[in-house]
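For this view, one protein chain was removed and the others were kept in their places.
So, subunit A:
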Amino acid sequence: MSKRIEVTDLNVYYSSFLAVEDVSLSIEPRTVTAFIGPSGCGKSTFLRTLNRMHEVIPGARVEGEVLIDGNNLYAPGVDPVLVRRQVGMVFQRPNPFPTMSIRENVLAGSRLNNRRMSKSDAETLVESSLRGANLWNEVKDRLDLPGSGLSGGQQQRLCIARTIAVSPEIILMDEPCSALDPISTLAIEDLIGELKQQFTIVIVTHNMQQASRVSDKTAFFNIAGSGKPGKLIEYDATTTIFSNPLEKSTEDYVSGRFG
């Protein structure tokens, strides 16, 4: 269910503007990798290149390779739609489909692949996905109510349930807790720890405690100044990054001296 990600010499552009320069890193299966760095350093942009969501923005393009278990996502003839079915994504703000019930939200992705799902299969999938997102007990009696009626933290877990319902190999999370209160944040962090058993997880976060709590490895991105491209400064085990980083700027950032 989980796969290795290898990125080599990746440059990310918005039209002619180079947003992220020359990133190479390798992410192991069934691990949690955190991307940290100041705002505008390109970590979210880089994250979105891992499931080709970057190119949804007009003019955005990518040079270099992203290999998932050896297959280049950017090879000619690769369908971004199929890439996104393998690499799921959870966004910064909870975004359940407002016109769908909780049940329909969970099934939204799998209905795309397989419209004629039997009723019992659908029920099983809804339950297993919501259990996987630690949400089942809270919503099992109101599956037909709108997903937008849930609290922010519950909505975010509903979005995670929706993502895991299509059984991706990898889950990308773009600051999944930044719009949530501390208790909901804790619930999501616990969930990330459990999801790691099955999925490869990459998370962008502004919260360094969160990065140190949930991740196995951490990548620090930085930017030399506005208008300059973001770069990967250091990538190592989370304990190393937070206790004994190689680079001075990493140490300054994680110890709160800037950013």
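We adopt the following convention: contacts are C-beta pairs under 8 Å (C-beta built on N, C-alpha and C of every residue); 3 or more make two chains touch, one makes a residue touch a chain; residues count from 1.
The criterion applied here is as follows: contacts and distances are computed from a predicted model.
Going by its UniProt record, the hidden chain of the complex is named "Phosphate transport system permease protein" among "Cysteine desulfurase", "Fe-S cluster assembly ATPase SufC", "NADH-quinone oxidoreductase" or "Phosphate transport system permease protein".
The residue from A:Lys3, A:Lys43 or A:Arg85 that touches the chain not shown here is A:Arg85. Of the listed positions A:Asn95, A:Ser128 or A:Ser151, the one in contact with the omitted chain in the full complex is A:Asn95. When the omitted chain is restored, the residue from A:Val66, A:Val166 or A:Leu232 that touches it is A:Val166.
For subunit A, the residues touching the absent chain in the complete assembly are 51, 53, 56, 58, 81-82, 84-85, 88-89, 91, 93, 95-101, 108-109, 112-113, 145-146, 148-149, 159, 162-163, 166.
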